[in-house]
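Note that one protein chain of the assembly has been removed; the remaining protein chains are unaltered in position.
Here the chain labels run A and B in written order, and each chain numbers its own residues starting at 1.
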Amino acid sequence: MSEDRLDVRKTYKLLINGAFPRSESGRSYKVETATGDFLANVAQGSRKDVRDAVAAARGVQQKWWGATAYNRGQVIYRLAEMAESRRVELRDHVMLAEGLDREAAQRLVSRTIDKMIWYAGWTDKIAQVLGGANPVAGPFFNFSLPVPSGVVGVVASQESSLEGFVEAVIAPIAAGNTVVALASERRPTPAVLLGEMTATSDFPSGVLNVITGVTSELAPVLCAHEDVDGVDISGVSSGEADQLNVVAAGSIKRVFRPRGADDDELRRLRTFVETSTVWHTIGQ
Amino acid sequence: MSESLANSQLGAFTYDPAPESTGVVRLQSSYGLFIDGTFTEPSSHDQFVTLNPATEEVLATVAQSSDADIDRAVTSARRAYDDVWSKTSGAERAKYLFRIARLIQERSRELAVLETLDNGKPIRESRDVDIPLAAAHFFYYAGWADKLDYAGFGLNPRPLGVAGQIIPWNFPLLMAAWKLAPALAAGNTCVLKPAESTSLSALALAEILQQAELPPGVVNIVTGDGQSGSALVEHPGVDKIAFTGSTEVGRLIQQRSASTPKHLTLELGGKGANIVFDDAPVDEMIEGIIDGIFFNQGHVCCAGSRLLVQESIADEVLRRLVRRIDQLRVGDPMDKNTDVGAINSASQLARIEELTAYGEREGATRYTSNCALPEKGYWFAPTVFADVAQSHRIAREEIFGPVLSVLTFRTPEEAVVKANNTKYGLACGVWSEKGSRTLWVAQRLRAGVIWANTYNRFDPTSPFGGMRESGFGREGGRHGLEAYLDV
Partner (left out) sequence: MIASVACVSTAPLRLVTPEDRGVRVSQTGSVPMIDSESQLKALLAGMSGVDAVGVDGRCAKLATRSIKRSSKKAAIDLAISMVDLTTLEGADTAGRVSSLCTKALRPDPSDLTVPSCAAVCVYPDLVAHARYVLGPSSVAVASVATAFPSGRASLKVKLMDVADAVDAGADEVDMVIDRGAFLSGRLGQVFDEIVAVKAACGEAHLKVILETGELVTYDNVRRASWLAMLGGADFIKTSTGKVGVNATPQAALVMLEAARDFAESTGHIVGVKVAGGIRTTKQAISYLVIVNETAGSTWLTPEKFRFGASSLLNDLLMQRLKQQRGAYVRPDEFSGD
């Protein structure tokens, strides 16, 4: 700003299937900083954007899960590398969005990046920790494999614009799910940045889709979508969460609701992992 | 070749009736509710009859739980949890569960006969499957009660509190064991509601709990219809709902508990695909298909009700299947040689008839066993539908009866796509002698249980449960504990 030059502003767009469209509806909405200054006009996603994002996530889910766990870990680690290289930008956006001071914002970004790495390391441990062999009383080789639920919808934290978002989307992705995430309505830009980083992190298109917009409009659409297998509804009040939970029950979805500070950190992984148990006969 | 040898009749050597004696069962004329360790009268004095579905004879009258009765049961479970069970060490809980397992083994003959009387399933199955597995479940989870720290959920995982458990009529005692054993091992107290048409073995289990001297209120057994189940689901004193039954009811339960802090696990319907490749071990595969769909009259949520057979062997498989269904011995469930027993209720029979009528109307070719059916009781002859299309109702909806729909495929990819083309995701079978392809298919099937070169096997150590609209949560194994721990 101090430079004698008019800065080039950025357009904050959606991330759907690896592309960055404006909303198909053509709508946008004004986002302000924590102090009430104008920050940006952000794309206001629509029902159809949610639908397109779910289709993209479904389309790539087999491929993502079909990649080796080692490979998935590398891809997530690569995202952490990208975040690290853009940590100043992330910090600035967290400062603007959440009203934190520079040091606090920096610590938050660091913590978030470390969390990504933690999940990057989980991809090839999940099967060993959550699965295993079962000693059935008969001539059968019997093993339980954790497999992803499929497509997970995330209604991300409204307050924690980066850390909360990352935790909610990376956990299911690490487990082999693909994700359609609704970013924080009032603080969407850190999530949009993260989405942009996936474009340079070897993420197959559609593994993470980020929709910005009005939560009360989009969350019910996401939670009602029958091709969504599970939803994380961290980003709504408990009253709204109850409503979304009812909607999600329509197709027997797995639902994650936060439980507070002492929550088991594996619960996000476990919620969107299914146990598939295979029996095979043992004989000569 | 002489004409007389043209057809070698299977089953030409006929077996005289070999009925199991029912003398080991002493039925009461009426049963009360098991609350706080004793049998009590329902507050409303409402009762309903429970029938032997093979004869339509009344076996006994059973109490209909009112809201007040459910409240009494939940209150009792809460008190038992607060005062006794939460203060009982894991090692002591384990010993109670071991006792229960042993008592079931000791009274296994009586329980098998009772189960067959009330449910209509063949005595061979209640004797060789239901009852031994029920005992095994208690035995298995007994061992977990004092080892929860090692179950992979962190140190000192806490129980949830009072569990409300609603079970179906297809495996009455076994489902009670699946629900109670892990709940008690994890330290919860229980209110169990058996299915309306099959309450008796759960009430016999109540007696066993008394013999085991399980503290009063730790398990309460409340009989009744859907109203009673609904009251249990809605009761604010319940911390956990575990339900096994239809997807429709499961959906309602999830919706109703959505705005409550209740924990929920659901084990719902299925439309299992049994996938047969051209290199399958053919004789064992035919038996596996038969087992997959006619075990327990097809009243099995994980039944292999869709046969996906590779087109190149479809005619041969169908020929053998049709021959085989005619050989099944349908009739008196108490006869030790009966393969297929009675349909559990008039309403279930009506549902099976409705869907099979659709199958014919939609153009599928129906083969039905020529077996003679008894005059009284609810019966449905084993049936195979050929020429079924993916879009037919009999290929999409759960029939929950002895009815198999046969479809074909050409490539492994197509088999997987067809198998997954359902809203359910409970169980599948794969038949092939080629291990790499079996695992390739297994990896892609969306099902909680996959049986390779076998079908309908169950074990307390093996997690069971579904994906998608077949529900969530697992029963059995280490995974089964998660449903009853606050983790």
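FYI, contacts are C-beta pairs under 8 Å (C-beta built on N, C-alpha and C of every residue); 3 or more make two chains touch, one makes a residue touch a chain.
Remember, it's a predicted structure, so these values are computed and weren't measured experimentally.
Student: For the chain left off this view, which of B:S43, B:S86, B:Q327 or B:N421 is in contact with it?
Tutor: Selected residue, touching the omitted chain: B:Q327.
Student: For the full complex, which residue in B:K87, B:K376 or B:R410 touches the chain that was left out?
Tutor: Only one of B:K87, B:K376 or B:R410 touches the chain omitted from view, namely B:K376.
Student: For chain B, which residues reach the chain that was dropped from this view?
Tutor: Against the left-out chain, chain B lists 1, 5-18, 56, 124, 128, 279-285, 287-288, 319, 322-323, 325-327, 336-337, 346, 349, 353, 356-357, 360-361, 365-370, 373-381, 383, 433, 453-454.
Student: For chain A, which positions touch the chain that isn't shown here?
Tutor: Missing-chain contacts on chain A: residues 138-140, 281-284.
The working rule: only the chains that are shown with their structure count from here on.
Student: When the centre of a chain is set as the mean of its C-alpha atoms, what distance in Å lies between chain A and chain B?
Tutor: The answer is 37 Å.
Student: Where on chain B is chain A touching in the complex?
Tutor: Of all residues in chain B, those touching chain A are 136, 152-154, 247, 250-251, 254-255, 258-259, 266, 268, 423, 425, 435, 438-439, 442, 444-454, 457, 459, 461-465, 467-472, 474, 477-479, 482, 487.
Student: Using the touch definition up top, name the residues of chain A that touch chain B in the complex.
Tutor: Going by the criterion above, the answer is residues 62, 129-130, 132, 134-138, 140, 142, 144, 149-150, 229, 242-243, 245-246, 248-252, 254, 264, 267, 270, 274-281.
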